[in-house]
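Quick one: this structure, given as structure tokens, is what I'll be asking you about.
One protein chain omitted, others in place.
Note that the chains are named A and B in the order they appear, and that numbering of residues resets to 1 at the start of each chain.
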Amino acid sequence: MSHDPSIWITALLTLAIFSFLWRENPVFRFAEHLLVGVSAGYYVVQYFYSGVVKKLIVPVEQNFAANGLLIFGGVLGLLMFARLWRRLAWLARYPIAFYVAAGAGYFIPSILEANVLKQIGGTLTAPAAAATPFALFSAVVMAAGVLASLVYFYFSVEHRGAVGVVSRAGILFLMIGFGASFGYTVMGRITLLIGRFQFLFRDWLGLGL
Amino acid sequence: MSLGARLARVDRRLIFLLMTLAVAGPILIPIKLPIIVSKEVEDFYREIEALSPGDHVLLAIDYEPDVMAELSPMSEAVLDRLFAKDTKIVALTLYPGGVGIAQGLLEEAAARHGKTYGEDYVFLGYNPDYSGTMLRLGESIKATYPTDQFGRDTRDLPILRDCDAYRDLSLLVSICGSQLSEFWAAYAGGRYGQRMVSGNTAVQAILIYPFYQSGQIKGFLGGLKGAAEYETRIQRPGQGVRGMGSQTAGHVVIVLLVLVGNAGYLAARRRRA
Partner (left out) sequence: MLQRSLPIFFAGLVGIFMAVQYFVLHPGMARIYNLVLDWKQVVFACTLMLGVFSLIRFHWRKIARRTADAFYSLVVVISCSITVLAAAVFGTETGPYTWLYDRVQAPMQATMFSLLAYFVASASYRAFRARSVHATLLLLAGAVVMLGRVPTGDLIGFELHGQRVSLASIAAWILDTPNLAAKRGILIGVGLGMISTSLRIILGIERAYLGLSRGTGADI
């Protein structure tokens, strides 16, 4: 068993969170709100240090001639805080418009290439790259599945006749995909629990590997 | 009450107890299980092995404590391998909560391999706005990070003397608990042609398959199993391998619960008919 007081504090807080499994209780609520408060404090320090000090104050101090224009970014950032006062909240529209539109601007060509063109390319070239008959079969099934899934989500045409058949095939592929997602989600959640048990048993109680 | 009715009404606290026993059991009584390396992990391994001493690698440790149980095992294994190959590691994180995790992992791995900060590795820290950072790194690493996490001027660091953008990096390794690997592929890979591999949580790994098949991501590790496979491949058993017993037991319990739930449901349906 550990003699480190820090480990004991962590272990007790961990058990306080786990107490929620029995039912909601004041110990859990205290731990939950403690987490919220400490996280909020931690994050605001990181945001200020990384976003304001490192990205604005330090470069402007290092070389005002080259980096002076960064101050305009600081002004936009300050305008964001106008949201805290209802009469001045409209001022925050400028930094929001800037941020959202800048992101939308470079989003278009980047996502078009990565999420659309490269994906279509991967689908069409897979059969040619197949080294064995089974790989060729899989590549054809994959290509058919991509097409069927896309047809399922195309609601501008009624899903009847040939379109209906392809759409229903698309549902089958989607169900298999969601089943696989469920399996991997379970895997991920169990791993998180393994991590906490390893801390409790190994680091706190000194048991197991 | 019939067996079917009882199967349909198991108290959830009994389910919680079953899960606890399944996961805790193999931690207290370890089980050794064989681990076979999958294709995507083998490709990940090959990309790392293709690196030469002195190559610069960008290591993005993009996750927070909520998923560190899944991603820290693979981060440790990858760091050990990169340091063993004498590559230069330029590390950063795009999550504020990842600063403490990344710093701890780097310091521990550097101590194990006798590496010097500023020469063999650097931790640039956290930068807000992930997409802006990914794009800005393509223009200048030093302009994106004027100082490292500890306030040192990046222009003065020996490791960054000949490394200032993606063109100077041999590989990008994204260890990520969210969609950021896909955005690294879009921004760093798409616009700047940066070669990359990724390590992802299980929930995200299922979404990486299209990027892997199209060649945008050259190899990836998925969840704790991916970490276990990579540790097996590099012959360095760690947290990943040790967690496989609990992982297996947990999965078996879930499948049994689904079967029991459906047995109860079918029995109830038959009774109603």
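Methods note: contacts are C-beta pairs under 8 Å (C-beta built on N, C-alpha and C of every residue); 3 or more make two chains touch, one makes a residue touch a chain.
Computed from a predicted model, the values in this text were never measured in an experiment.
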Study note, to complete from the structure: Answer for the absent chain's shown contacts is A, B
Study note, to complete from the structure: Which of A:9, A:129, A:165 or A:207 touches the missing chain? It is A:9
Exercise for review: Using the touch rule from the top, list residues of subunit A that touch the missing partner.
Suggested key: 6, 9-10, 13-14, 17-18, 20-21, 29-45, 47-52, 55-56, 69-70, 72-74, 76-78, 80-81, 83-84, 89-90, 93-112, 114-116, 119-120, 122-123, 138, 141-150, 152-153, 170-187, 189-190, 192-193, 195-196, 199
Point to revise | Missing-chain contacts mapped onto subunit B | key: 10, 12, 15-16, 18-19, 23, 33-36, 38-39, 64-69, 97, 100-101, 104, 127-129, 132-133, 135-136, 139-140, 143, 150, 191, 206-207, 209-210, 213, 225, 228, 244, 247-248, 250-255, 257-258, 260-262, 265
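Rule of thumb we're sticking to: only the chains that are shown with their structure count from here on.
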Point to revise | Geometric centre distance via CA averages, subunit B-subunit A, whole Å | key: 13
Study note, to complete from the structure: Counting only contacts in the complex, subunit B reaches subunit A at residues 13, 16, 19, 23-24, 27-30, 66-70, 96-97, 99, 125-128, 131-132, 135, 145-147, 153, 182, 185-187, 189-191, 201-203, 205-206, 210-211, 213-216, 222-225, 239, 242-243, 246-247, 250-251, 254
Point to revise | Parts of subunit A lying in touch with subunit B, wherever the complex brings them together | key: 21-22, 39, 42-43, 46-47, 50-51, 54-55, 58-59, 62, 102-103, 106-107, 110-111, 113-115, 118-119, 121-122, 126, 142, 180-181, 184-188, 190-198, 201-202, 207-209
